[in-house]
Each structure stands twice: as structure tokens, then as C-alpha cells.
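For this view, one protein chain was removed and the others were kept in their places.
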Amino acid sequence: MLSAILQALLNGLMTGALIAIPAIGFSAIFAVLRYPSFAIAGYITIGAFAGWTLNVSFGLSMEVALVGAALVAALAAVATEQTIISRLRPSGALTAAIGSIAMNLVLENIVRFFYGNDLRGYDVPLVPDVRFWGLRVGMQQIETLIISIIVMAGVFLFLTRTRFGRAMRAVADNADLARLKGIDPRKVSFVAVALGGALAGLGGVLLGADTSIDPLTGFRILLTVFAAAVLGGLGSIPGAVVGALSIGIAEELSLLVLPATYRGAVGFVAILVILTFRPRGLLGERAL
Amino acid sequence: MTIKNTSISRRGVAKGAAVLAVATALGGGVAFAQDGPIKLGALVPLTGAGGPYGPIMAKTMQAVVDEVNEAGGVKGRKLELIVEDTQTNPEAAVRAARKLIEVDGVISISGTWASSVTTAVAPLAWQSGTFLTTTSGADSITQLPHEGYLIRTQPNTTLQGRKFGEFAIEEGAKSVYMVSPQTPFVDSQFENITKAVEAAGGTTELLVYDDKKPSYRSEVDTVMRADPDAIILGGYTPDTTVMLKDLYRAGYDGLKIGFGYSVNEKLLESVPADVVEGAMTISPSPNADSKAYARVGELSGMANPDPYTAQVYDQINLIILSLAASDAEPSGTMLKDTVRTVSQGDGETVDNAIDGIKLLSEGQAVNYDGASGPVDFDEKGDITDSRFRYDQVQDGKIVLLKIF
Partner (left out) sequence: MANYLTFIATIGGIYALLALSLNLAWGTVGLVNLGLVGFFAVGAYASAIVTAIGVPVVGGIVVAMLAGVVAGVIVTFATLRLRDDYLAIVTLGFAEVVRIVALNERWLTNGADGISGIVTPLRQTLGGRGFDLFYLGLVTLIVVIVWFALRRLDLSPYGRALKSVREDQELAAFAGKDVMRLKFEAFALSAAIAGLAGALYAHFQSYVSPDHFQPLITIYVFLAVTAGGVGRPIGAVFGAYAVVAFMEATRFLADLPFLEPVQVAAMREILIGLSLALILLLKPTGLLPEKTPKATVQP
């Protein structure tokens, strides 16, 4: 039983690391623009397909696929934001959120239009897991974990060490004050959306390399990403990481006591419980 | 609504005029009312969970209809296939079916895939006298009060469950673990697997999982703790892909048996070869000498078409043959009354509509044996034949082991 619990913890850590990347992307957009972006699912899917095209159609390495996917997804996010959503934000966060639902439907179906519904897999070697102390862990999972950690570290450095990053945090913490300090909110919004899209795209590739992709890839994990972000505290970037790991671990542990089909409900119950006792999430709502 | 009406009637008039022109040119003296194309409906999942299957099903049916039209149609009349999307959602499917039946006036609807969609659409079919052919597997489907207006080409789950169980035993498995998402047939299938396995002194276990998750590591851990000799995969292609990868990572090296519609060519293309190497599949099957299966491959562009594609190929061929076999005015009622005269019996065996139409016009009887099996139906609309094909993935290719 102990090894089963340890194994579930380990699995949860791996799943959590996978969810953390798009969850950070979602939180980055929320922190600056103050609306929950449902289009994040579309960015994940577009990133996953862009990475697949580079990796499989053009036979390029996964590193190139990751970078390319981040760029394409960032571009999609910026385009979506600039054409539609930025103009909806003055009418309120909820209008922007609904606009993002509409745009998610559009993005998902653009992918479907060009790629169809077929499943596609990345060209990556799959190796059996490494075993130790009665536990097992996959090389690919470890790679994903390392990539996640690098990406997270990069995001933290960006937010704390660069001018843009600091400006983003300033806007997230207090938009009016930031404006008084001469920070151009439009530029910051632009960067936040590009960052959010890029992270979603990266998440899409990592997810796709681990499983396989189709136009519903992003939508399938949307709820889990939301749950992670809400659990950690909407708009908090460390919160997104903590939330993602908690959701990952809670879902895997739940399998020891619950029927596996109820796994999808775990995130929802976790949100309800957390919101009842800690209404601002585990880490509160400060961006960093 | 107005725009829609005009566009339809205009198109209808144009087509009617074209057909009339052709008929006049050929010197045909048939009455005008009978000269429009015979309208057949295809109702398949183009989006939603069934999305991986529907598009190729529609394409294959369209290819059959085009071929028959090129060969001169049925009794001088052309066929028109109208494709609608179920969205894998019964609510949207009912709207689509109403449009097919009440606006287009189709006499048949083919290819409904999800059991929930078929259950929702079936009452419309029998109430309006439209002939419904389906690939849905739930036992409850043919128990609906459909008055003969429904046939399905997918074997019912009792039969499939038994085959899975017997096959696992035959391959030397003593403990069998079934993993499946929540489907309408998971319980009855597991029950029948258990019967077959326990009869031979083996044991079975079942794990039902959530089909929307990106990873099944912990589910696989649960299965691996039971150390089964054989794992039966009850899911569809997307979730089975993830499951197979996680089984591979966990180092599972026992027997893997899946449905032919799930462990299919698309799945093979999307995973590294080792993941699925050695996996066995079971699907309903025709005689080994049938050319129909190869023909579906050509039409659909897949070397190993999955069973759903093979089934809709058979459905549309049966409908066309029934149209050729009866002298009555084409209608759903005529199809339901005629279909069994071409699907079974002592007639000449044919495996495609064009050959069949030729024989029928010469006054001979035909018995269609198709790509998914001999497709003979009992009075409830279930297929009666129990032959299955057993394939195995060898060197990244699906290789036929045996048919019986």
C-alpha cells in the first residue's frame, strides 16, 4: 500500500508538471488582463499541431518543435487578443471570457479544417520506465519534468529580472499605479498574451509527445488547467504551479479510493472545498 | 429560412431539369415524378468524440454512390447521398435527422455511430418510415420497437464478449483484465468475457476509466498489481492510444487484445511501433476470399480499413441492392421489406452493388457478402453470423491471423 501511495504521488507530480505549463500561461493572461481565457485550450491545440508539423512533417527535432510551437501559439494568442478580445475587455471581464469561448471554438475548428480529426503522434522514442525501490518513472516524464522546471525558471527570471517582467507584475498588482509610473498597459498586455500563448503551446507539445493529439486536445485538459489556476489562486503564477501539482497528485491519489471514472470530478470537488475555506486559493491572488 | 427555401427549390429544379434532359436524350419514357435522384442520407460523427471515425465513413459511402452513378445508377435513376454531422451528440443528431427526413426526403439514414445518437434517431426513423442502418454496439439498440426499420452491422456485445474471452483462453491466459471507458456495453461485455474465462477456470477483473485523461499511469499501476496474463482494451482509438503507451512504459509484456475499430491503422500511425507490437484485434469479418474488404481499402485510402468503414460500405451497398431488387417505388418501407432478400439467402454471392445490380436486372437472386461479414440479419435487425477475424500487429502492420 505504501508503495502504491508513493507511486501515485510520483505519477501526480509528473501529471502536475505537465499541467503546470499551460496553467502558468492561463494565470499570466489573467494576472494582467483580468479575464479567464477559455481560448487557452485553442492555444494548446494550435501549439500541439504546430509542434507536430515541425517534428513529423518536416522531421525536425523536439527542441525545434518546442520553440516553433511556442512561437506559433504566441502568434495565435496575440492575433486573437488584438483582433477580438482586447476590444471586448472594456465591456467587462465576463464579456471578454465569453469572447474567448467563441474564439476557442474558432481556433479548434481551424485546426480541424486543415488537419481533420485524425489522431497524430509525435516522432519521439518511447522507452519503458526505469524501476527503483518498487517504483517506476519514465525517462520521457523526467524529460518533461526537466523541461517544465526550465520553463518555469525562465518565466520566474523573466518576471523578476527583466523590465517587461517587472512591468507585467506592476500591472498585475495595481494597473492604475502602473499607469501612473508610465508603464504602457498595451505593451504589457501584448507581452502577457504572447507569454500565455507560448506557454500554452509548449504545454501542447509536451502533452502531445506524452500522449497523442487531435483537435480536442486542448479542450480535454481545459478544466484541469482551470482547476489548477483556481486552486492556486487566480492570477498567481506560483499558485498555478502549486495548484497544478496539487490537482495532479489529488487525481492520482483519488484512484486508490474512488472509481477511476470519477477522476474528472476530483478537480471540481477540490475547487469547491478550497473556495469554501480559502476563498482566494492556496497562495492568494498576487501575481508573484 | 426564406433564403434556405429558395436555394433548395432552385437546386432541386435545376437537378430535376438536368435529369429530365438526360432522360429525354436517352429516349426514356419514364414518368417525370420518378426521375429525380433517389436520396439517401448519411448521418455520421464529423465532429465530437466520434470525429476520428466519421469523416472516412462519409467518404467511403460517397465513393460507393459515385461508382454506382457512373455505372448508370439504379434502374436508370441516379442516387444522391446527403451527409450530415451528428456532432456525436444526440440533440444535434436529431435536428440533422429531421432535416434529412423532412426536408431532403431521404429514404434511408446510414452510419449512426454513438449508441446514444442511434437511440435518439431511431424513433424518427420508424415513425417516418425511414430505413436506418447503424454501427452502434449497445444491446439495447435492436430491442427498440423499430418495426424492422433498423438494422445494424455491428455484432451485439454478448457475442463479442464471448469471443474476447474465448480468444484470451485460447492464447493461454488464465487471468484476464478488462480496461474500458464507460460505454453502454461495458457491463454486458465484461459479463460475457467472464463467463467464457471462468468456464475455463480463469479469473477476470474490470477497471472502468475516464476517457478524457491525458495519462493513465495510476490506472495502469492498479492493473499491473493484479499481474494479468491478458488485458482486453475496451475503448476507442484516442483513449486506447494513451492506454497502450502507458502499458508499454509500465513494462507490461502480456497479451493485449483490442477491438479492430480501436487498434486500427490510425492508431498504428500515431504511436511508436514497439508500443502496439504484438497486440491482437478482433473484428466481425467476411469470408477470407471476399474482395469487398480490399475494395473498401481502395475507396477509403487505407490499407486496413477499420470495421466501421467496412460496415458503412456494406450498409450503403445493401441499400442500393435493395433498391435494385424491388419493383416498388423507393421508400424506407420498401427497403426494410427487401433488404433481407439481398443480404442473405441462396442467391448468387456478390460483394459489390454494381455486380449485384447487373445480376438482379437479369432476374437472378443475389446474396451480398460484404467487407464486414456476410451481413445476414435476424428479425430484430442483428447480424446472425458469428465469424470474426483475428489480426495481430506484426512489424508495425496489421496481419490477419485467422477467420472463424
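By letter and in written order, the chains are A and B; residue numbering begins at 1 in each of them.
The rule is short, and it goes like this: contacts are C-beta pairs under 8 Å (C-beta built on N, C-alpha and C of every residue); 3 or more make two chains touch, one makes a residue touch a chain.
Note that the structure is predicted; figures quoted are calculated from it, not measured.
Asker: For the chain that's not shown, point to the residue among B:T88, B:T142, B:S300 or B:Q392 touching it.
Answerer: B:T88
Asker: If I consider the whole complex, including the chain that's not displayed, which of B:P37, B:G51 or B:G235 touches that chain?
Answerer: In the complete complex, the chain left out is touched by residue B:G51.
Asker: For a quick check of understanding: of A:M103, A:V155, A:A170 or A:V205, which residue touches the chain that isn't displayed?
Answerer: Checking each option in A:M103, A:V155, A:A170 or A:V205, the one touching the absent chain turns out to be A:M103.
Asker: For subunit A, which residues touch the unseen chain?
Answerer: 35-36, 84, 87-88, 90-95, 97-99, 101-106, 108-110, 112-113, 116-117, 223, 226-227, 230, 234, 259, 261-262, 264-265, 267-268, 271-272, 275-276, 279
Asker: On subunit B, where is the contact patch with the chain that was removed from view?
Answerer: 1, 3-5, 7-8, 11, 44, 46-48, 51, 54-55, 58-59, 82-85, 87-92, 94-96, 98-99, 101-103, 114-117, 119-120, 123, 127, 138, 140, 144, 182-184, 186-187, 208, 210
Here is the rule we use: only the chains that are shown with their structure count from here on.
Asker: Centroid from C-alpha atoms only, then distance subunit A to subunit B, rounded to Å. What do you get?
Answerer: 38
Asker: Which residues of subunit B touch subunit A once you look at their complex with the stated criterion?
Answerer: Within the complex, subunit B touches subunit A at residues 46-47, 49, 51-52, 54-55, 181-182, 207-210, 212-215, 217-219, 221-222, 225, 237-238, 241-242, 245, 248-251, 266-267, 269-272, 274-275.
Asker: Under the touch definition given earlier, write down the residues of subunit A that touch subunit B in their complex.
Answerer: Spelled out, the residues of subunit A in touch with subunit B are 4, 7-8, 11, 14-15, 18, 109, 112, 116-121, 124-129, 131, 136, 138, 140, 207, 210-212, 214-216, 220-221, 252, 255-256, 259-264.
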